[in-house]
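Not every chain is included here, but those present sit where they belong.
By letter and in written order, the chains are A and B; residue numbering begins at 1 in each of them.
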Amino acid sequence: MTDFNTYDCVSPLDFRYYLPDERMTDLLGDYVSEAARVRSEARVEAALARVLARRGICSQAVADEITAAAESVTPAEVAEEEARIHHNIRALVNCMKNYVSDEAKPYIHFTFTSFDVVDTATAWRLKNAAHEAVIPTLMDLERTLIAITRRDAETLQVGRTHGQHAVPITFGFAMAEYVSRLGRRIELISRSADDLRGKISGAVGAYNASSLLIADPEEFEREILAELGLEPSTHSTQVVEGEFVADYMHALISAFGVLANLADDMRHLQRTEIAEVAEEFQANQVGSSTMPHKRNPWNFENVKSMWKQFVPRMQTIYADQICEHQRDLSNSASQRFLPEIIVGLANSVLRMNRIMSRLVTDTDKMRSNLAMTEGMVTAEPAYILLAAYGHPDAHEAVRNVTLEAQQTGRPMGEILFASEELRPWLDQFTDEQRGIILNPATYTGISAPKAIGVCDEWQSRLSL
Amino acid sequence: MTDFNTYDCVSPLDFRYYLPDERMTDLLGDYVSEAARVRSEARVEAALARVLARRGICSQAVADEITAAAESVTPAEVAEEEARIHHNIRALVNCMKNYVSDEAKPYIHFTFTSFDVVDTATAWRLKNAAHEAVIPTLMDLERTLIAITRRDAETLQVGRTHGQHAVPITFGFAMAEYVSRLGRRIELISRSADDLRGKISGAVGAYNASSLLIADPEEFEREILAELGLEPSTHSTQVVEGEFVADYMHALISAFGVLANLADDMRHLQRTEIAEVAEEFQANQVGSSTMPHKRNPWNFENVKSMWKQFVPRMQTIYADQICEHQRDLSNSASQRFLPEIIVGLANSVLRMNRIMSRLVTDTDKMRSNLAMTEGMVTAEPAYILLAAYGHPDAHEAVRNVTLEAQQTGRPMGEILFASEELRPWLDQFTDEQRGIILNPATYTGISAPKAIGVCDEWQSRLSL
């Protein structure tokens, strides 16, 4: 079917987030579409032919013919044949046979069962989608976050817990959290992608067919998969056991969670009253259909929303681990939806990188927000130091000072150092410690060097 | 974008289950595609214009112009304009304005905020998709199930609990379960569809804009929604609160669960060793790419698989109930995926009806399977009757008879009636009761009349 347009589609991926976005189709076209599925399946048949030739079972000319057929066969042909015979892999095989000589025909799908092709091709697509598309875009985002972290390593900001002002940090330190978390997810995605497995073990996994003709069917399997950069599992049935894909999808979904958290943090920092960051706005962009002044964090909201759409899909993947006996087909339709997760994630990563690389930050607002409660920040170091110098109930002592500061409006540090009761401990404070109490904005711990250290570590670990 | 084919899509709905299936696009095309979204949104603008004319705020000619524009505006135009201004509803409004006179222009989107249009149009699409597509196909399936139930109301089958033979029923009785469960879901879908709400209450739900110009903005809202067959909620913000859609989707998803259960039952009854039912096979259909003799229950497996894909999406819908203050946009992308649930369910309903209406049943196999354990079936009625006639520990007494039957291979009934110990109670059995013990296959309770009664009730309740 070719005479339709994207608006006839029902999936927002197809009509909105993937097909109309050339950046997306360029990045993912070889891995996520139905056409990509067919091409990758044909590629498995070609890998078989090359191994057969190497082993002298067929001639190199036959292998070349089949390899060429794998490149020529079109999704449209296969779909048409499937409509006739109601079996998608047999349809592919039939179509490929049309491209080759009678001599070559028997070597297409030779000793294979359908899911030798399907599961191996799926592993190939998922693995390469990770390495060629998902990880590179995540690396771009990682670079962007590192740049912000380095730039704002010393930019004062209030640390917030429970939405309340806590003690000061730097904005770079806050961003370093995401450098670290995203870095670790990139490593996990890479590792789990490399651990995806193919299988060439026949209809029930016992190599019944291949062992008819091949003396060393497990070695035969290894050779075919090696052509595709894959390894076999220890034990497959008709299908590869579900754990490899589950691990991979867990890596993607948990990476999505990191994005969603970053998006939420940015959304809230963009609240009118907080206003420490903002999405860049284009000149002719409409913020609201009725409130022309609005500047909404709609891209961050979109990332959060996509996360909500995709995270529940892990339930499907866990359900698909269960496959009766040597397999049932109740994971077949559901597995066709797997590439959607990649598309959803990649869309959010690209979007996030675009927004973060143009993030508007207002460091004055960060300082003035911090100033709102700066006086109270003293409470924590005061309590810690009093305790360190031996006060037996420092927390309660400082809580009382705090209450007085709230009631009188006087700075907490001033009240503290005026206390006769606390004198024996206050006298032990070093100048630097006293300085922090009297200048709460300096109470940022190791925010700045930590931020830089995190960047250094991940640039090194990820070779950025 | 028009120069692509379905194989470039990433969603299996688009390339496999919806777009290539004319039955599906005919049924759902007005409700689930992106084009349908745009058309329904334009329809809300037209409803506004008609109400404005009726109230004398604009002329009837203006309303007619706008109504015509709503029918003329194309999704492609709107997409192009959105690419320019990054706001989809403002894009629609701009495009519609191109179709009308300057006099009419101000009355498009008059006092509206974007989500007056979006949420109202969504309610319209979901409601009509239920009544025009989902429910009619479910009714077809219900009719099919009723036909099987009536036909096989007296067909003996063993009842199974825990996969073990329990006591006899009839196949019609087993199917009546699904007549009843599906009937009840049809009622719930209908009820929850009728309870979907629109909203014309402005940017924060307080009718700020409309009350500038309209003395009775809630009545104004009611009139516009009435044009579309909808009612307003008691209280909306910028958006309709999530519960109405959640109730509707719960109805759909729980109906999907009934289909999945039916599919599982059929799959298991099709197991080689059980073989009481089978999917019909077409002459040129390939069952397996390597095992030509196989007859797989692949349609039933597909229904189960689709259920696994769609049931987790309720998590997204529950998450989307949460919308900060007068709304955040973190439910926007996720809600674009809602129509997919309708498509997934409708596909499974059509498939199920196709398969069930040609279901191959083997009543001989049902009888011979029952015969495997018929002798043991006596245990339950024997125990019940002994207890009824006053035996103080009938369950234990019969368990011992059962053990003897298993050890000796003699029929349970024979051993029972030979027992001197049990004589005082056995003598009280009526002839009919004694007959059931000696002819266990008659121990079907009220299976047959119950099956018929269930059909009668649901045909009446659903006016089938």
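Note that in this section a residue touches a chain if its C-beta (ideal position, glycine included) is under 8 Å from a C-beta of that chain, and two chains touch if they have at least 3 such contacts.
Only a predicted model underlies this, so the values are computations on that prediction, with no experimental measurement involved.
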item	value
With 2 copies placed, total copies in this complex	4
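Criterion: only the chains that are shown with their structure count from here on.
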item	value
List of subunit A residues in touch with subunit B within their complex	1-2, 4-20, 25, 28-29, 32-35, 38, 75-76, 79, 84-87, 89-90, 93, 109, 112-114, 202-203, 209, 267, 282, 284-291, 296, 298, 301-302, 304-306, 308-309, 311-316, 319-320, 328-334, 336-337, 339-340, 343
